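Some notes on the structure that comes next.
A single protein chain has been removed from this complex, and every other one stays in its place.
Chain naming follows the written order as A, B and C, and within any one chain the residues start at number 1.
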């Protein structure tokens, strides 16, 4: 009987629990034995490994966070550390491992497969949508909806006081959360790491809007663009509206996953188990053009994907 | 200068307003003049046509319903009625028309193009996800999330009282809302029009779950499957759990559209305007494999699409 | 050391878990030993009694339903049944019992105190707000907010299609959920069991609204008023708007409790423990004029409280 393990690693995201549930149910359904590893690679190294049952994953599909906990372990770059962690898995006779996390976490999974033959499968779980090989990462849609809810609340008070709000959202390298919350939230401007955003341009839009009688402006700024207080100060030199800054922060990472994230996590989880059943490893699963696809784990970080230029154009066109 | 009009028709769905906004903004941005038509084809016939400005569509991206109102007009099957309606458009010099609605509404748009040369573009807007030529209709994702919220609440009381709930969701011919809310909601069973659903099978799952110590069951039933009270009575003969029926009804049609629906509506709205600008008509826009695509309007009803068999299998596998 | 037990009984409501947590934490804080009883009086009779720890109640303050499960036991009217159940408590040396439920559940608690000297304290937990001796029951505020969310969604689609919606909400004898959701939801009419509601009057309001250009009507009907389909049919004879019926059903009983319900449940739970500590029993706790008060348990059903006439007048005045 095949034995597989699951861990979550790096920053948590909504839908990780849904993926854990899908992997566990699918594997047990196929007659496998399932283990959970607490605290990611750290727990693998420290032997925090325990049997995972159907009851453990019952009712967790709609819970934010990860019941397996997460952690970062920079030492996992050291081959000796990986060897020790791999030995722990082998002690239990585990030969398949599902890793839910971002591309950083996929590195570890890549080496565990290359060096120790552990059949690792990566499921992209991060709110940032910054993993190549998938159109969407698990958690991204939920974070986007949380941002929209916040923007909607900010619009109320922005309008009452005729203010301009700069809203900082997550995304160090990838501007997707900012770009699409700007489009969906009816923002008057967006600043993302991938495009040269001009404060002059944003100032011009604000002036035009006010001339048309509009009472508020929402400008969405990805955290990777730079210090938001500096941006505020620069903008304040160019417009005379009252500007406020809001940093949404970690509320973007929690809450019940949306339908989209739960369905995505479930599909990817089921596929991950099938791949291990087929004897495969060193792969990631993703959703591309509505199909579940597989790539080598290294694909995740070797294929840099820029934000959609056409959607950036749409965001700008609709900003007035 | 090009003049275009917009109408919403058939059952309303969340994101219709977002589409109206995108069409209006994109068209004005391209130098077109935009008209709104109230109450769908009925208003077109009765000359309820008025100029639509940027201010009219300001702040509506996140509002449920349709500011243009909707209506059904069975008489529109009559060519004479269509001729009279088309004449109203021509009176204003309008030569492009964006129709937001389901495949029934697309029929009218098809004939307006064929018979009167009006450059009609259809945007699929319905919660049912039952239009061919698009993977998703505008409103579907929002309705799905509303259902999940309801299921989550029902689970609380189902567990407290150890009950089995039959939850009727919308979908006369298309079981997508039922199937995917079952997957995402962790339901113990799902009945959809496209697949032979066996009450025996559902009864068996309920018994297994209870034997494992689970305290509740949620069974999602698409309205197209049949009378839910009959289903309840039949199921009651096979299991001895306390069964309750909840019909979610029209709350599925309202509320702020999700990020997904707003982005979809925006992309499709912008594309619809581009097509009219290019001199095209008689077409629908859709999202397929993550790309905005176009088909002849008749594609919508000529290509019957069954629910995904693999996802139906997933729903069943995870039901225990 | 004092030993106390907790049970939830009758229909569940949001905030029951918050109350369980408050009672458990407060009691342990005072050096008491705490037991949970599963399935209300049924579990008391069948000895489903187990120690409740701080860990058991950790993180449940915001969870709908009741971790102790609930049940109805009509046989509890039989003194012999109560004697057997009381004996089970005494077997564990338990002399205090917190009962969370409605006035039906308080009857049992009353007799356990009168006949067996068990120091029972009742916490009013029901969404219906139909317990005397408290201005608000635990769960009522949450249910009210769920109804408002539903009304808000229905308004969207009601407006799009220019319909009149009859919305049935819970409340067999007590019209509070209907009355206050009508006031807060901007309804055009409300029908409650406590007041003679005239369909003629509602029809008149609908006609006036439509004459003023309003496009929709929401009429809230408490379930205790009568069969909603009959009401619809009668109303349909008097107005010519399109009328739809929505029965909100059990979604009103689930979901995370609101701030109000959690604070109320916490205050009442802490007070219940203090009363037992003071050696008291046969009492209920409630919130009256913002103060936590105590009454004999029988107060709950002996003091019938009508819906506020002045608020009913407000609802009618604002309906236009």
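Couple of notes before you dig in:
Here is the rule we go by: contacts are C-beta pairs under 8 Å (C-beta built on N, C-alpha and C of every residue); 3 or more make two chains touch, one makes a residue touch a chain.
Note that the structure is predicted; figures quoted are calculated from it, not measured.
Partners of the chain left out, restricted to shown chains and counted across the full complex, are A, C.
Of the candidate positions A:30, A:84, A:210 or A:244, contact with the hidden chain is made by A:244. Of A:165, A:180, A:260 or A:299, it is A:165 that touches the chain left out of the display. Of the candidate positions C:105, C:181, C:197 or C:294, contact with the unshown chain belongs to C:181. Residues of subunit A that touch the chain left out of the display are 8, 11-12, 14, 16, 63-66, 69-71, 146, 149-150, 152-157, 159-162, 165, 215, 244, 246-251, 253-255.
The set of subunit C residues touching the chain not shown comprises 18, 21-22, 25-26, 29, 54-55, 58-59, 61-62, 135, 141, 144-145, 148, 152, 155, 180-181, 183-186, 212-214, 256, 258-260, 262-263, 266-267, 270, 288-291, 311, 314, 317-318, 320.
The definition used in the following text is that only the chains that are shown with their structure count from here on.
Taken as a contact graph, the chains are arranged in an open line, each linked only to its neighbours along the path.
Shared numbers divided by all numbers used gives the overlap of an interface; between subunit A and subunit B this overlap exceeds half, so the copies present the same residues. Centre-to-centre spacing of subunit B and subunit C amounts to 36 Å, using the average Cα coordinate of each chain. Subunit A and subunit B have Cα centroids lying 28 Å from one another. In subunit B, the residues that touch at least two other chains are 152, 155.
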